[in-house]
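The structure's right below; bear with me while I get my questions together.
Apart from one protein chain that is not included, each protein chain of the complex appears where it belongs.
And then chain A:
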């Protein structure tokens, strides 16, 4: 606040600052907030009374009592009898997992589809146009219902024929080839962490030197890759590639995605890649045609024009819009509850129904989503500040 205040030479004190911030109509505002507070207190009172009537103790003690339901799948091991806290944590990890992969894949496919829509080819751009219109104008829940009924209608493992040699689509889920490590996950975690830090340092040094070209970048990446392999070798862990294969009545080995997870991920990726494709198209089209012509006059070829001229400017339009798409994707992963994937919302709902502690359970859910949303938007706005136009305003 560079406001000059009619208070004499001294700067305003804390109380005066508060008064300025609070603004005029002080009593009216206080009265409004007081009425709102009273209303909230009345609701809280009613909730407590209802809880007393149905014999439920308010508070978060229920988190440490044991939950008697199963969770279909989770990265966190969970069995019936573990605590509610662990169940909710497993649900949170599932939500994060599906959101993370969803954002990643939707960005990749959305970028590709957005660029494909801009190609001069009439057939391809019309196809992209219709794909986008259909996915945008039908509800996500309907699309999820479609994907789950498709996933359940796939052939049984014995009848399934592999796609591309190693991908099986069956009614028991999708089987993908996987890469795992034998000799302890500790070695893997350590190796990845070290490799990540090495990559970070190399990138930092290169960007300080302002000599980050494609060649040095590729060299650095190769160096980090080689370092990771060496680290893995010395940590005693051996990477093992597994291809799924039919053994008896089921498919063994490889990575198995449950039908619910596969359907949810497919639905989110299809819907949001259409939305991101539109954002990418808008971003690229926001760069004036004169920029292309000028770059072409300088003798740059198409790839260079996109990488050096168009993309840096388009990203300024694309980044903030993509951020809100990521936030929407994370929130929409809660539709998992309708197709039976145990995400955070689904487990919170089960917890609320089995314990009667709906108030506390839903408060945990809202707090979790607020935390995810606020940290994601902080992360993206930090990135946005890096690429934003400098020097103007």
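In this section, a contact is a pair of C-beta atoms (placed from the backbone, for glycine too) under 8 Å apart; a residue touches a chain by one contact, two chains touch by 3 or more; residues count from 1.
What we mean here is this: contacts and distances are computed from a predicted model.
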Listed names "STAS domain-containing protein", "Cytochrome c oxidase subunit 1", "YCII-related domain-containing protein" or "Amino acid ABC transporter permease", matching UniProt entry of the absent chain: "Amino acid ABC transporter permease"
Hidden partner chain, touching residue among A:77, A:123 or A:289: A:123
Touch residues of chain A, complete complex, unshown partner: 21-25, 29-30, 32-33, 36, 43-44, 46-47, 49-51, 53, 119-124, 127, 133-134, 136-142, 145-146, 149, 331-332, 334-335, 337-338, 345, 348-349, 352, 358-359, 362, 365-366, 369-370, 373-374
